[in-house]
Each structure stands twice: as structure tokens, then as C-alpha cells.
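Only a portion of the chains appears, each positioned as in the full assembly.
So that you can tell them apart, the chains are marked A and B in the order they are listed, and the count of residues begins at 1 in each.
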Amino acid sequence: MTAIGFIGLGVMGRPMAEHLVRAGHEVTVHNRSQDPVRALQSAGAKAGGSAADVAAGAEVVITMLPDSPDVEAVVLGDDGVLSAAPQGLLLIDMSTIRPDTARQVGEAARARGVRFLDAPVSGGEAGAKEATLSIMVGGDAGDFQAALPVLESLGRTIVHVGPVGAGQTVKAANQLIVAGTIELVSEAIVLLEAHGVDMAPAIEVLAGGLAGNQILERKAAGMLERRFDPGFRIDLHHKDLQIVQATARDAGVAIPVTALVAQLLVALRSLDRGSLDHSAILTLIEDLSGRGGPRPTAG
Amino acid sequence: MTAIGFIGLGVMGRPMAEHLVRAGHEVTVHNRSQDPVRALQSAGAKAGGSAADVAAGAEVVITMLPDSPDVEAVVLGDDGVLSAAPQGLLLIDMSTIRPDTARQVGEAARARGVRFLDAPVSGGEAGAKEATLSIMVGGDAGDFQAALPVLESLGRTIVHVGPVGAGQTVKAANQLIVAGTIELVSEAIVLLEAHGVDMAPAIEVLAGGLAGNQILERKAAGMLERRFDPGFRIDLHHKDLQIVQATARDAGVAIPVTALVAQLLVALRSLDRGSLDHSAILTLIEDLSGRGGPRPTAG
């Protein structure tokens, strides 16, 4: 049993914190809005009045927040985690943020005697609820080993991919591939429909060969029916591709195709489709092919 | 047992014809160069002196040729299949060609009382040898049923995807996705390497989530070691993307990302890498990121 502070009870964070309670840990939670805090209290967690409060008595603190500035504020700010962290605390940030922000936060933590791991996840809301997340972890090998018993309550594939920041870099690569693959599948679907191909067997045979991918497996059926209820919103994928582009620019890596895909996401947001699932990239390829009808915008 | 004519004994065609012999069919083969013909004769096939010759006594003719003009010549030319085809012959073209060429050949066949299916494959040389090809078939449903017993000796996933031409359109979509996915995986690999990420666990976790695809499963290990022995050559994928682009243009479908990927293949050919495996798209992203060393060119 570990004393765990958990900060950030959003769509992802709330079921994750519940799994930790259920696994028998002593969990103290903190969140800006109080509804999810009360829900966690009913489940057996304690509530902390601030990030500092949560950190004070913890062995492990987990943060699960929307974006880089949120993590900076919660960890580095007045009344933040580091302001009250006991020596040797293990801080695990599971948010998706910029790798360079992760490294800066890691530096600040180390200077305060706090161990830091960046441990972003993939698998979405379903993965959080079913504790089947993939977790990509950057940091010291010893800290990774120390975190494993806790992380195993949250995910299924948990890998150590390098020093602090490496977890976020792998997450960036993940989002690069996912957005690009949705785009490719969209081009393929519009091409096939335009030529009158029978779509169900076509998707089946594509999924079964070297073109096979998880977008064909999990998303294509919804795309064929133009169901774009999120899932993972275009707004969020747009944010993640900004991280990808900054990460590539920092290292002088050319990503010509991803730069173009990022422009398509800019267009989708400007067309008021930012709240749709990212598989709605399909609608833009349709529009550009003169095959779009009236468009749903986000509810 | 069916009387089958088989034309085109290249890297793919030769093992396919052998499977048909082994399955007990009466196979007559034709090929420009004679070495593979003799090999098939040893295996139990007969040799035909021309395409017409092969077609004359056949119930089914299969063509497996490099490109659209080859199919036109062998089927429509003097001494071609249609010049000698018996009424009701079932002609199955398994080459990868332009969908509009497939439709033209199909029209000409019908006018001569010959049934026609376009049935391109994916799965490569290994799939041909192991009879595990995926086969995407366009044509009449009745003709598809008639062809199934023969095609089942050649592949594992055999689907009917629409009228004549639909098989080639699905193959085009397949090649679109494969080239684009190699490109995305290349961008991801260069990005990860540039940031010092541990590559083996990174690839593992990417392959296990929504970013998962067959390029990560089958090609990434070779890419990490810069092994680019073909496989499927860049020259051939370049040809296939020309088909993709023509097919999209004919239908007014915009394929912005694939148009860009096609330019990368143009560059790779101009850089003398056309004989490398298509996974060598990685080398171009490396070059553009200032991370390329001296380059292997095709042997």
C-alpha cells in the first residue's frame, strides 16, 4: 500500500484514480472542480485542498492535466507540488505535454530532491476505464522500477523508453502516426467510394495486408457511417500536433507529411469541427473532393 | 481439375503457377524468357508458344504481368489471349495495373464473349510462395464464384469488392496506405532517434496502441538497422503511386498527402535508391534532417 496524491480528475484522471483506490492504495485527490472530488471521496479517497496539500504526505504524486502550462502551474507554482514535497517523493506526470517542459519540470524536481518520471498514456477514455492503457515512461531506471507497482494498476503495456522527456517524445511520435494514418485512411475511403467499390470487403482486405493498421480496425466502420462522436477530439489532436512540430523543430527533424496533416487539422477547427472525433479528418478530404454534404459541427 | 493457362512467370507468377500445378490443375504456361518455363515444365506444366496458344484450350487464363501496357499487349494484341479465346473463357488478370485499363480490357473481353475479373494481390513474394496472398477481385459475382476454387490455391483472403476495375482500385488504395504509413513511421523513427529515445521499447509501445500498423510490425526492425534489401522496390511503389494519382484524378478526389509522398518517391529514385526496399523512404527523411550518412544505392 502506497500513499498516493492524485491531481487532475478529468475524463482520464477520474477512472485512473478510482483504480488506485480499488487497488488498496491510500489516495488523496485534488481537482479544480469539486464534483469529481466528491465522487472519489465516496469511493474511498481523501480530498486535499491544494497541490501542496496533496504532496505533503505522499510517497507518490501523479498528475494528469490538460497541457504544459497546467503542469508547470501545479508542480512549480506557489502552493504547488514542489513547494511541499517530502524528500524522495516520486512525482509521475501522466499528462501529454511538451518533452522540453517535461525536462524542465524534471530538473526543478531533482533540484528539490524529488524524483520525476514523465509517463504519458495512450488508449483513451476506454483504456483509462478498463485499466488497459499503454504507458510510455521517461526517467531513471530505478524510478521506473519503483513506479511499476503503481502503474500496473492503470495500464497493461508499460515500457521504459529513456531518460526524462523520452516518454513525451514517444507520445508525440504516437500522435504523429495516428493523425497521419487517419488522413491516409480518409484518402483511401474517399477514393474507393468515388469509384463505387463495395466498402465492407474492401476495408476487410486492406486491414488484412501490409496496409493493415488500428485505424482500419477500430475507426473505419464509424468513418463509413460518418459517426464522429468523440473519442479523441480534433481540438486535442491539433494541440498534440503542435507539440510534435515543436519537438521536431527543436531537433532539426523534417516532418513534411505531418506538417501538412497539421494544416488539415487547422482547417477542421476553423470549419467548426474541432469537437468531432479525429476520424472526422475524413470530412475534409470529402469536402476537397466535392463529395461533402452539409456538415455536422460539434455539439 | 481445370485447364488453366498462366502467362507471366516473374518473381510472383512462377510460384503461383507452381501452386496451381501442385493443386492438380492442368496448367499451360507462357513467358517471354524460357528459364522459368522450363522450371514449370519440370514441375508438370505444359508450355505454350504464345498467349493465343495458351488461351486456345483453356477454361481459365491467368495473367501476372508488370504493367498496364503489358496486359494490353498480351490480352488485346495480335496473337493475344482474345485472338484465340474460346467462348466463355474466364480471364483473370492478377497484375497491378490502372483501374481504367482493367475496365477497357474487361470491355474488350466481354465483346468477345470472354468473362473477365481483375484480381490484383498483396502479400509480396513471400505471400506468393506460401499461397497466403490477399486477393481483391472486381467483376461479376458469378464469375467471382467460378474463380474461387482456382484462387483458393493462391491466397488466403479472397474478397469480391465490386464490378470490373474495383479490384485494381482497392489495390491502389492499399498502395496509398502502405507508402504513406512507411513515410509516417520514418518521420517517427527519425524524431525518436534524434531525441535519444530507446528505440526497441518505443517501437513496441507504438505498435501496441492506436498507432499500431503492419509497417511497425514487419518493417520497423529492419528500418532501425538500415537493412533495405527488397522486398518491394521503390521503383515499383513509384509506379503504383502513379496509378493511384491517375485514379484519384479521374474521380476528382484530392489526395494531398499521397501527392507529397509520391514526390518523396520521385526523389528517392533520382537519388539512385530505386532498387532499395520501399522502407528506405526512411533514408530521405534522415537526409532532410541532416542525419544521413553515406547512402547505399541499388545493386
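Annotations for the structure displayed:
The definition used in the following text is that a residue touches a chain if its C-beta (ideal position, glycine included) is under 8 Å from a C-beta of that chain, and two chains touch if they have at least 3 such contacts.
Please read these numbers as outputs of a predicted model, since none were measured by experiment.
Sequence-identical chains make up the whole complex; the displayed set comprises 2, and the total in this structure is 4 copies.
In the analysis below, only the chains that are shown with their structure count from here on.
Between the CA-based centres of subunit A and subunit B the separation comes to 37 Å, rounded to the whole angstrom. For subunit B in complex with subunit A, the touching residues are 99, 122-124, 134, 136, 157, 159-163, 165-166, 169-170, 172-178, 180-181, 183-185, 187-188, 190-192, 194-198, 201-202, 204-206, 208-215, 218, 244, 247-248, 251-258, 260-261, 264, 285, 288-291.
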